[in-house]
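All protein chains of the complex are present and in place, except for one that has been dropped.
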Amino acid sequence: MITLLYFARLREAFGMASERIVLSADTRTLEGVRTMLAARGGAWAHELTAGRAFRAAVNQSIASGDTPIKDGDEVAFFPPVTGG
Amino acid sequence: MITLLYFARLREAFGMASERIVLSADTRTLEGVRTMLAARGGAWAHELTAGRAFRAAVNQSIASGDTPIKDGDEVAFFPPVTGG
Amino acid sequence: MAVRVQAEDFDVSAEIATLRKDNPRIGAIASFIGVVRDLNEGDSVAEMTLEHYPGMTEKSVEEIIMQARGSWQVMDALVIHRIGTLKPLDQIVLVVVTSAHRGDAFAACEFIMDFLKTRAPFWKKEQTGKGARWVDARAADDAAAERWQKQGE
Partner (left out) sequence: MAVRVQAEDFDVSAEIATLRKDNPRIGAIASFIGVVRDLNEGDSVAEMTLEHYPGMTEKSVEEIIMQARGSWQVMDALVIHRIGTLKPLDQIVLVVVTSAHRGDAFAACEFIMDFLKTRAPFWKKEQTGKGARWVDARAADDAAAERWQKQGE
């Protein structure tokens, strides 16, 4: 199981703030998680493609496609930040 | 007549904060005023020589040796500033 | 070092007094306050809502402050970032840095602020005359943050 969190525009687009999913045996990186989510189609396919401006964090640190994912991780997807 | 003002260390060294003097006919620049004051000897000669760190203003603007001086001007001598 | 994410407003004088802790080695206090403007990208803004990523926000801002401490002589630093609904003229963010000298205080304060704009997980949704919209990250902000990375290379 991993925890998935969505923020701001992505939270609205997906219609949910978080979910818990079981990691398939061949999903070992952040890119694997993204591919799996994009395969849901609809807003998931639209928002989580390479051309879109989104960011991801693994266990609350900014992560990239090759960041390893393991059971128990907290994985977040969100738009570029606009604080301050 | 011109007004002379002295600040900080120079005020203490000269034992006065201000004075009014009559400009001699051949004193037409700030350098001329400095030469005239340095000719008084003692602290005046000591403080107002080229090697010492002092600054001057004419009519409340930082001035240099060739700044013209005319009757009615306010001329100030002081050490480098240390505000803030 | 303190990082606070809160809905409540703040008072810069009171925060500075707390941060100084009567430390007589402090000679310089640089601070920055961000406030809500009534105009963004040419549209009038009635109000905005700030959302954040609890946990990651505090962690990332603490990391930013540690990085500032590594680059400049910093006595202490405070970051307050508000969340929730804010209106024009409301204060959004406060950064205060104390130091012995002003150059370090200014540099560290601006560094922290630039990273808050580009790295800390906050998002703004504006209510404008044309409806609600999420604010896009500005290229100028990314450039400001990148400047620091180049200097550090």
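When the chains are written out, they are named A, B and C in that same order, and each has its own residue count from 1.
One rule holds for everything that comes next: a contact is a pair of C-beta atoms (placed from the backbone, for glycine too) under 8 Å apart; a residue touches a chain by one contact, two chains touch by 3 or more.
Source: prediction; values computed, not measured.
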item	value
Neighbouring displayed chains - absent chain, whole complex	B, C
Residues in chain C touching the chain absent from view	11-14, 16, 20, 22, 24-39, 88-89, 100, 102-103, 105-106, 109-110, 113, 117, 144
Absent-chain interface as seen on chain B, which is shown	5, 7-9, 53, 57, 60-62, 76, 78-84
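Throughout what follows, only the chains that are shown with their structure count from here on.
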item	value
Centroid comparison with chain C (C-alpha atoms), farthest chain	B
Top-ranked pair of chains - ranking by C-beta pairs in contact	A-C
Gap in Å, rounded to a whole number, between the CA centres of chain C and chain A	26
Chain A and chain B, separation of their C-alpha mean positions in angstrom	72
Multi-partner residues of chain B (each touching 2 or more other chains)	none
Numbers and ranges of chain C residues touching at least 2 other chains	none
